[in-house]
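Encoded as structure tokens, here's the structure I'll be asking about.
All protein chains of the complex are present and in place, except for one that has been dropped.
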Amino acid sequence: MIRALLLALMLLGTAMPVAALTMDSYEFESEAERERFRELLAELRCLVCQNESLADSQADLAGDLREQVYEQMQQGKTNGEITEYLVARYGDFVRYRPPVTPGTYLLWFGPPVILLLGLFFAVRLLRGRTGQEQQLNEAQRRRAAELLDEDDRGDGH
Amino acid sequence: MIAELGHFAVILALLLAVVQGVVPLVGSLRGYVNWTAVARPAATGQFVFLAIAFAALAHAFLTDQFSVAYVAQNSNSALPLAYKFAAIWGAHEGSLLLWVLILAGWTVAVAAFSRNLPEIMVARVISVMGLISIGFLSFILFTSNPFDRLMRAPAEGRDLNPLLQDPGLVIHPPLLYMGYVGLSVAFAFALAALAGGRLDSTWARWSRPWTTVAWMFLTLGISLGSWWAYNELGWGGWWFWDPVENASLMPWLVATGLMHSLAVTEKRGTFRSWTVLLAILAFSLSLLGTFLVRSGVLTSVHAFATDPTRGLYILAFLIVVVGGSLALYAWRSPTIASGTRFGFLSRESLLLGNNLLLLAITAAVLLGTLYPLFYDAMGMGKLSVGFPWFNAMFLLFAPPLGVLMGIGPITRWQHDDAQSLWRRLRLACGIAVLAFLAFALYHHSVDGLKVALGMGLAVWIAATTVVSLRSRVRAGTGLAGKWRILRRQSRSYYGMLVAHLGIAVFAVGVAAVSIWGEERDVRLGPGDEVQVGGYTFLFREVAKVDGPNYRSDMATVTVLNDGTPIATLNPEKRRYNASGQVMTESGVDVGFTRDLYVALGEPLGDGSWSVRIYDKPFVRWIWGGSILMALGGLLAVSDRRYRVARYKAKAEQALHGKPA
Partner (left out) sequence: MIRYLLPLGIFLVLAVFFAVGLQRDPSEIPSPLVGKPAPEFQLPRLHQPERAIDNAALEGEVSVVNVWASWCVGCREEHEVVKALANSGAAPVYGLNYKDAREDALRWLSHFGDPYTAIAVDRDGDVGIDWGVYGVPETFILDADGVIRYKHIGPMSETDLREKILPVIRELKTEARS
């Protein structure tokens, strides 16, 4: 935040009037539209303030961009079109939801793959560990279960 | 003069850290008993000198010594006393000093509470902590000295960053650091065990309570940070997936896995090398967090002011500590015998699942946090990875984790039977599915599905808790008998239940606030009112109020429910005198089932203001759940078996049974 402020001061200067109408009172035809505006702004990143969304930023530029988004919504543009408009000017940095491109395959598909790999190794490991278990006869197993039951009472785990 | 004394104390502490890091370790490897005996006095000495240094810095702040550069940058004579004290850790240099002081404190605690452990083990643990301390103390002395003087002292200080002038921020960093640094104990135990080649269940028993305590602090620290952000940033959110937040979440996730894994290693002697790896990773991630926050490689809302030489230093330190310990792990661990066998369906296998999931989530969070860095380093440009991505990933991982969390405590160690398990769980499962369906049908939307998932999991965890308790009291006859059994259960059992219920409470809060909340941005003048969430907000007036070091526009908003006033809120817009920075202080009416939250925007002329109003249902449950989790940790460490007598016997047994 400190750095963000310094940067904002450096880039925007000090004599600039703080327009900062974060909470502009835009007029909408319906609640759904208002909600759509809010959600769209929340997914767009302010450029000067480092890590704040357009919905929350008090930077001057963020105010201008909110105005743009509002106007384009009034013109009937879709969320996708509005996002594209901003991406064409500022790059993918403006969207908090990264696009799915070859460059982000690792990002989007990495975690599911990690999950599947984890599952695979867990199952393999368990298979390997269970070998001996099957060799217990019924009596031994019952005895073991009793012992464990006692043990179980002592502790949470 | 006193500042110089502080500086000198840090130098002495560094010298002692070198002694503490080297002498006992060499002694333990060579078998020089009098060398290992150096560990405790050196650790105590280091702590004393760091306490002196800290006191010197505190003195500089409390007496407004603006000739000390750090004080001049982060304090002001008009700053209230409590904030002058908190300003010690308000920026990079002083927070590092707090970091090492806490590290020294943990070391002294280890030295004091491990009188019954084998001397050689204690010596190694203290040595490892001394080595970590060397890194941080030299970092302070060579790049970030809080005692540096200015050639010409300014008449007035630049004041503490207004964002940090909040009661939450007074205790958030110390709690968080207690957690981060506390993980160094488990790390040191793991390295000591690796170095000595003895990785049996004893070291797991030794490091378990330390890990739980550190985890407890970390839990509190993170949730306090979240609570502060909610109050202070005026955007009504409780988590933003900012790199700095992620940096604290990752060690927490791994530490959570570590606590469970330690339990298995202690009780069943299995998962040994895995547990060691988690202990190393948990602390490594807390160091990584330090790097991310202080080096400026990532853009964050609350990063420290940074400079590249510092980044380079921490990176070098990171490579030595993390690289070194992982290399030791790769070298020593293949010799660790794998532990006892367990069934495909057993508490061990479910805890393994828990560990893998927690580690997978950590990996995902790490990937998302660092991806912008990779992207840029590969020359592909700049990218943002924000909450839409992280939320999607959490939706992927949270359900299996929640399901396992319900089954685990009910499953038997070593082997369980699927059919009997199902018999025990089917009722709980039915209730949870019903809850899920009820919420899903009520909302029938994609967002509604998320809420249904959160609520379903919460109900599932609560229901399985009841199942667990019931299965334990079944043996008792009559209410008295059942009560006796309940009383006989260990505190660590109750600790687990409470912590798991904390997750359920947390899930309710997250789910509820994500969909049932309402938000309005409105223009309000004196006398205007607006309806939000079934309440009427009456905007009365805005008055000028002078604070100790700021001037404020304070609004008075009366909240009415069916015409009856239920709360008066005073959101403020403060302008701090020294820095000219403007801060939003939200006005919040706290409630068990909802918060009403008002933040003041900008004056719009003619006496009216832009105002943001939220109705936040169940938002307190998010932090309430975290407090329950921490409470669970507290119950677990207060367990009888950690009390001295039995501990001593076991340790001695271990000592004589298996010499290192």
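By written order: A and B. Residues from 1 in each chain.
Following the convention adopted for this analysis, a contact is a pair of C-beta atoms (placed from the backbone, for glycine too) under 8 Å apart; a residue touches a chain by one contact, two chains touch by 3 or more.
No experiment lies behind these values; they were computed from the predicted model shown.
K.L.:
List the neighbours, among the chains on screen, of the chain that has been left out.
P.N.:
A, B
K.L.:
Tell me which residue among B:F291, B:F342, B:F390 or B:W460 touches the hidden chain in the full complex.
P.N.:
Reading the full complex, the residue touching the unseen chain is B:F291.
K.L.:
Using the document's definition of touch, tell me which of A:L47, A:I82, A:L107 or A:L126 contacts the absent chain.
P.N.:
Answering carefully, the residue with contact to the hidden chain is A:L47.
K.L.:
Which residue among B:A82, B:A327 or B:V590 touches the omitted chain?
P.N.:
Checking the options B:A82, B:A327 or B:V590, the one contacting the hidden chain is B:A327.
K.L.:
Pick from B:P80, B:P167 or B:G381: which residue touches the chain that isn't shown?
P.N.:
The missing chain is touched by B:G381.
K.L.:
Considering the entire assembly, which residues of chain A contact the chain that has been omitted?
P.N.:
On the chain A side, contact with the omitted chain comes from 3, 7, 9-16, 47-48, 50, 60-61, 64-65, 68, 87-91, 93.
K.L.:
Residue by residue, what part of chain B touches the chain that was omitted?
P.N.:
On the chain B side, contact with the omitted chain comes from 273, 277, 280-281, 284, 291, 295-299, 308, 311-312, 315, 318-319, 322-323, 326-327, 329-330, 333-334, 370, 372-374, 376-377, 381-382.
Following the convention adopted for this analysis, only the chains that are shown with their structure count from here on.
K.L.:
Of all residues in chain A, which touch chain B in the complex?
P.N.:
1-6, 18, 20-26, 38, 42-43, 45, 50-53, 55-56, 91-98, 103-104, 106-108, 110-112, 114-115, 118-119, 121-122, 125-127, 129-133, 141, 144-145, 148-149, 151-157
K.L.:
State the interface residues of chain B toward chain A in the complex, per the touch definition above.
P.N.:
91, 161, 163, 233-235, 240, 242-243, 260, 263-264, 267, 296, 299-306, 338, 341-344, 347, 349, 351-353, 356-357, 359-360, 363-364, 367-368, 371, 375, 380-389, 393, 396-397, 409, 412-415, 472, 488-490, 492-497, 519, 521-523, 581-582, 599, 601-602, 604, 610-612, 636, 639, 641
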